[in-house]
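Have a look at the structure below before the remarks.
Note that this complex is displayed minus one protein chain, with the remaining chains in position.
By written order: A and B. Residues from 1 in each chain.
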Amino acid sequence: MHLIDAKDLNKTQIETLFELAENYKAQPWQTEVLKHKIVSLLFFENSTRTRCSFEIAAKRLGAAVLNLDLAASSMQKDESLLDTIQTLEAMDVDAFVVRHKEEDTCRYIVDNLKTKASVLNARSGTQTHPSQALLDAFTIYERKPDFENLSIAIVGDIRHSRVAHSNIHFLKVLGVKDLRLVGPEIFLPKQDLDCKTYTDFGSGIKDADVVMVLRIQKERMADTDVPDAGSYFKNYGLTPEKLKLAKPDAIVMHPGPMNRGVEISTKVADGSQSIILQQVQNGVFMRQALLDWLVK
Amino acid sequence: MHLIDAKDLNKTQIETLFELAENYKAQPWQTEVLKHKIVSLLFFENSTRTRCSFEIAAKRLGAAVLNLDLAASSMQKDESLLDTIQTLEAMDVDAFVVRHKEEDTCRYIVDNLKTKASVLNARSGTQTHPSQALLDAFTIYERKPDFENLSIAIVGDIRHSRVAHSNIHFLKVLGVKDLRLVGPEIFLPKQDLDCKTYTDFGSGIKDADVVMVLRIQKERMADTDVPDAGSYFKNYGLTPEKLKLAKPDAIVMHPGPMNRGVEISTKVADGSQSIILQQVQNGVFMRQALLDWLVK
Partner (left out) sequence: MHLIDAKDLNKTQIETLFELAENYKAQPWQTEVLKHKIVSLLFFENSTRTRCSFEIAAKRLGAAVLNLDLAASSMQKDESLLDTIQTLEAMDVDAFVVRHKEEDTCRYIVDNLKTKASVLNARSGTQTHPSQALLDAFTIYERKPDFENLSIAIVGDIRHSRVAHSNIHFLKVLGVKDLRLVGPEIFLPKQDLDCKTYTDFGSGIKDADVVMVLRIQKERMADTDVPDAGSYFKNYGLTPEKLKLAKPDAIVMHPGPMNRGVEISTKVADGSQSIILQQVQNGVFMRQALLDWLVK
């Protein structure tokens, strides 16, 4: 049982994970669940945020956690990666939580496993970050469970976002009909994702129930045709004024870490409609749900 | 409940911590105390010694420990530090043990907390290192509890010491009347700390009950007017001969790590009057006391 890509999960499975996450939210510490299991965290790229979330999740379930900080290593998707995986498998490691810059690393690992160890994608490459998208969906579900009647706007660099593609998949599977992608032309997806697209911010978030703001990679600002931080904020940054265009009870989300003053103003980030820290909190519960479901 | 500065603690509180430390010295492993609590170690500067002390303390109390080795990170006291703290708070982390080069980082974190998490200063900046000073006071208390009648000499670079200012505070609160600061003029404090100061080593430690030797930062030796290691040792280094000027049963302390042959000779460091390793041992018990008192 692995979690490689958001597309591997159907509606029933997503709902099962929601139930498990609710269970862990009600009672976070259940140390018998993964007692005598070993969860290894293979982070080929730094990520304090996601690594801590998985580490806390595994410890709350009673697993032994093995931290392999491989960011500094020169290990690539070649024999030495395979050698590391097979070595850890031979040591009876039960789960590999993997962050790697290349798209298909998790699939490659799964294809070469010799045991029944689980592989969990903690973001590989630029297209998929399923555990983040699951916690986002769960956080919406807690507040606005009637997915079919929600208007959800995803704002920002959808084209290069590590989480947006996974979000779009889950939200569609859960029944969202009015799903809008909002951003400058150069940030909108090249392929047809069967969503409405908007370059005009006001039209994009008008009467939305949920506004999901994406992180803008500042380094991308230097590219030709990409707006600078100031003009991006002016046109697409979420401010209290612009947020008034959405429904009065609209919720604001962000996968973090935020660039305050670029894609979101501090007032909105810390304001009453923001559920950004609840996303972080739910992240641990959703990862507990995933570890329970996949590894137990 | 936080521990930011030595000055935040009054005599009753210090005595409570002494009692707790004695309790943990009698029975070090009490894993129910912080069961299902998460203690995060945020070390923006390397410190094997202090990090291990807190890590062992937390594990003996049954806490889950999250190691965030941030020394290599470029994170500063700005939005990204705040973002990290708020993220960990949202993950229900119960305590932040913080080492940072800037003076007021812990206060800054406390001012921005949104939950009831505790902040423990594991040394920030150059002025305060309260957990070290507490373990020092506790180690004196075990051997010579009659603080009012003790003569205590602190020898070395008091001006730049990370621990001396905290030591002076605690010892005065505990009733020490004869507290002496000993060192070359350039190492004596600029402000009036209400202590006797001595540039003559012999007068400074004469008949002392306790000699607390401070670490000399070798890199400071290069500054103008600062003595080199050899001449410092000659004038202020604690040797068996010079130690004879103190009381026959005087105890010798050092916060570590020592520069043997600079501020202290190996014979004294490893001699029968040295209680330097007992300080290290008590350090874990005192940190257990602090975690118990602040986080439980």
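Please note the rule applied: a contact is a pair of C-beta atoms (placed from the backbone, for glycine too) under 8 Å apart; a residue touches a chain by one contact, two chains touch by 3 or more.
Model, not experiment: these values are computed from the prediction.
Colleague: Looking at B:Leu66, B:Leu134, B:Leu179 or B:Met258, which residue reaches the missing chain?
Modeller: Final answer for the missing-chain contact: B:Met258.
Colleague: Can you list, in ascending order, the chain A residues touching the missing chain?
Modeller: 36, 38, 40, 64, 66-68, 70, 79-80, 83-84, 86-93, 114
Colleague: Determine and list the chain B residues touching the chain excluded from the picture.
Modeller: Its contact residues with the unshown chain are 28-29, 48-49, 52-53, 55-56, 59-60, 67, 256-258, 260, 277-278, 280-281, 283-284.
The rule is simple: only the chains that are shown with their structure count from here on.
Colleague: Centroid from C-alpha atoms only, then distance chain A to chain B, rounded to Å. What do you get?
Modeller: A distance of 42 Å separates the two centres.
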